[in-house]
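Sending over a structure as C-alpha cells; questions will come in a sec.
The complex appears here minus one protein chain, its other protein chains still in place.
We just call them A, B and C in the order they show up, numbering each chain from 1.
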Amino acid sequence: MKKAIRPEQAAEMIPDGAVVMIGGFMGVGTPERLIDALVARGVRGLTVIANDAALPGKGIGKLVSAHAIAKAIMSHIGLNPEFQKQMIAGEVEVELVPQGTLVERIRAGGVGLGGVLTATGLGTPVAEGKRVVEVGGESYLLETPLKAEFALIRAYQADYAGNLCYSLTAHNFNPVMALAGATVIAEPEVIVPIGVIPPDSVKTPGVLVHHLLARAA
Amino acid sequence: MKKAIRPEQAAEMIPDGAVVMIGGFMGVGTPERLIDALVARGVRGLTVIANDAALPGKGIGKLVSAHAIAKAIMSHIGLNPEFQKQMIAGEVEVELVPQGTLVERIRAGGVGLGGVLTATGLGTPVAEGKRVVEVGGESYLLETPLKAEFALIRAYQADYAGNLCYSLTAHNFNPVMALAGATVIAEPEVIVPIGVIPPDSVKTPGVLVHHLLARAA
Amino acid sequence: MEVAVHSPKEIIARRVALEIRPGMLVNLGIGLPSMVANHIPHDAGVFFQAENGVIGLGARPPEGMEDPNLTDAGGGFVTAVPGAASIDSAMSFGLIRGGHLDMTVLGGLQVDARGHLANWMVPGHMVPGMGGAMDLVAGAKRVIVAMVHSARGEAKIVPECTLPLTAARRVSLIVTEMAVIEPTADGLVLRERGPGVSVEEIRAATAAELIVPAEPPEMTLA
Partner (left out) sequence: MEVAVHSPKEIIARRVALEIRPGMLVNLGIGLPSMVANHIPHDAGVFFQAENGVIGLGARPPEGMEDPNLTDAGGGFVTAVPGAASIDSAMSFGLIRGGHLDMTVLGGLQVDARGHLANWMVPGHMVPGMGGAMDLVAGAKRVIVAMVHSARGEAKIVPECTLPLTAARRVSLIVTEMAVIEPTADGLVLRERGPGVSVEEIRAATAAELIVPAEPPEMTLA
C-alpha cells in the first residue's frame, strides 16, 4: 500500500546534487508536476539521466531554465537552445549516449547486469575510451550499467499497490527507469483502488514503486 | 495481415535438425498443438531452447517421449525422468543454463546485443570455459546471445496483424522468444480482428510474428 | 501453558516466517520453503513472487476454479491476490538479479563454513538443472536456506561443500529444526537453538565449526 504524497513532499526528498532519472521523450511522458515542484524548491546540481533535454518551458526544459542541472547523460539535447548555451559556457557537463544504448544501460542497472555488448557506436566518437569485446568474430562495445538515487516517472494509471500502466508514446523510458532508481516516485494521471487493474495490464509491478504522487487538486 | 495456418502446415516448415525455441514453464504457456503436429510428422534431431523439459505427456515432454530432441539448452529437466534417461544414455546433449541467464541470452539474441554480463553462475560449474569481465571492481560472466531458426510461442489473444497478448503465468519465455526466432509461429487461444486489441495491451508487436495458428476446429 | 509439538519442517517454516517483514517481496522455493506462506498474516502486505511469472501469488484455488494459465513454479494451481501483476521471465529475473527481491527462501543439500550453498545437483546421481536457484542466490537481498539439519544421519552443514555450488555468495541465514545459524565473515555463528535442543546436540549434528555465543536463546515460532 502506497499512500499518495504531494509534489512538494516528493521534491523535499530529493537533495541538491542527486542523481535522478527522469522519464519522457521531448516532454511526452515526463512527470511535469514533480519537475515543477523541484523547480519551486530551487533544486541545484542535479545529474539528470534522461532521453533528452526537451524544449524550454516543457518537462526537463524547466530544470534547464532553472539552472538546476550540473550533469546530463542524454541521447539528444539539440532542441533546447538554452541547454546548448549552458553546455558551451561550461555550466553543464554533457555525456551523449546513443538512445538504444542509453535504455540498455539503464535496464542493465535495473536488472543487475554488469553491462551489455552493442555494436552501436563502433567506429564513432562514442567508442572512445570503451572496451571492445569480440563475440563470435564480431566486435562490440562494452557498455556499463546506469543507476540513480531517484527515478521520477510518469504513468497513465496506478493503483495504491503502486502498479503502473502507461499510455501510447508516453511509455518511452519510464518502465525501464522504474527498475533503476533506488527510490522510484511515480506521477500517474489517475490512481485507482487495488484490484482494479488486471494483472496482465500491469507494466511496472508495484513492488518497484516507492511513492505515488496524489492527483492534481 | 497474417492468414492463420493449420498446425500441420506449421510442422512442415520445421525441418529435422532445426534449432527451435519453445515457450512455456512446466508446460504452462507452451504451444501444445504445434508440438502435437511436430510429433505427428515425426520430427527428429531438434535442438530445443526452452526453460524446461516439462513432464512426460505434457508440452515439450511429448517431444522427449517421441525422441525428437538431440540437444537441449534448458534451465531444468529434473521433472522429466524420460529425459534424464535419454541424457544418461547419451541420446541427448544437454546444456544447463541458469533461468535468468537463459532468458537474458535469448533476449540478447533478439535485441541484437553481443552478450550480457551477469554475476549468476560465478564460482559454479556454469562459469567453466566462460570469460570473466570486470566492471566497477566486480566480476561478471560474459554470457553470449541465443537465436533460433524458429520460435514456437503460445499466446492468449492475437489479432490478424500478429499482435499478441499473454495471460498470467503463461507469459514466461514467450515474449522474449518472439524476438529471437528467425521465423516466429504463434499459437493463440483466440484470434480477433485487427483493431480490437488496444495498442497499450499488445506485448509482442505483430511485426515480429510470421505465422498464426488457426483456432482448434 | 500447552506446548504445541511441531514436525521438523513445521518448525523450520514457522521460524522462517518470522524473518518476513510487512511490505516485503519474497520468493519461496518449492517444497519446504513454500510452507512458510502458511504462517504469514494475510494483512501483512507481503507479496510473494513465483519466478514463473506472478507477483502476488495467492492460495490454491477451490476445486473447479483453477486457471491453467496461473500456476506456481512447481506447476500447482494458484490464485492471484488483489494488486497482483503478471510478468514475463525477463522481468521476473530482472527483479531477482536486480536486487528488487527482498528475500528468497530455498532448500539446501549442503551449506559450508563460508556460507556457500549447494542445492542443485549431485554429480552422477541427480542432475535436474539449477532452474532459477543460481539467480536467486546471486541476486536476492537476503538468502535464507530452509532445510532439515541432517539427511539420513549425514551432516548437511559441512566445512566445505563437496557438491557443486549454487553461487559463490554467502547466504544470509540457515534455518533448520535444530538451529538458526548466521554465516559471517568469521564463520558460522549459532544464533538460536531449536525447541528443546542443546548446543551440544547442535554441535554433534554439524560437521562445520560453529561459533557459539554465551547462551544462545531458543527460537520463537510464528
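We take it that a residue touches a chain if its C-beta (ideal position, glycine included) is under 8 Å from a C-beta of that chain, and two chains touch if they have at least 3 such contacts.
Just so we're clear, the structure is a prediction, and the values are computed from it rather than from any experiment.
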{"item": "Where the missing chain makes contact, among the chains that are shown", "value": "A, B"}
{"item": "Contact with the hidden chain (one of A:Gln84, A:Thr144, A:Thr183 or A:Ser201)", "value": "A:Gln84"}
{"item": "Residue in contact with the excluded chain [from B:Asp52, B:Glu143, B:Asp159 or B:Glu187]", "value": "B:Asp159"}
{"item": "For subunit A, residues in touch with the removed chain", "value": "25-29, 51-52, 55, 74-79, 84, 87, 96, 98-101, 103-104, 107, 118-126, 156, 166-176, 203"}
{"item": "Sites on subunit B contacted by the missing partner chain, in the whole complex", "value": "1, 107, 109-113, 159-161, 163, 179, 194-195, 199-200, 202, 205-208"}
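Rule of thumb we're sticking to: only the chains that are shown with their structure count from here on.
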{"item": "Both-way neighbours, i.e. chains that touch subunit C and touch subunit A", "value": "B"}
{"item": "Remotest chain, subunit A as reference, centres from CA atoms", "value": "C"}
{"item": "Chain pair whose interface holds the most contacting C-beta pairs", "value": "B-C"}
{"item": "Distance between chain centroids, defined by C-alpha means - subunit A, subunit C (Å)", "value": "35"}
{"item": "Length of the line joining the C-alpha centres of subunit B and subunit C, rounded to whole Å", "value": "29"}
{"item": "Whole-Å gap between the CA centroids of subunit A and subunit B", "value": "32"}
{"item": "Of all residues in subunit B, the ones touching two or more other chains", "value": "104, 118-119, 156, 166-168"}
{"item": "Sites on subunit C at which at least two other chains make contact", "value": "54, 80, 86-87, 90, 93, 96-97, 139"}
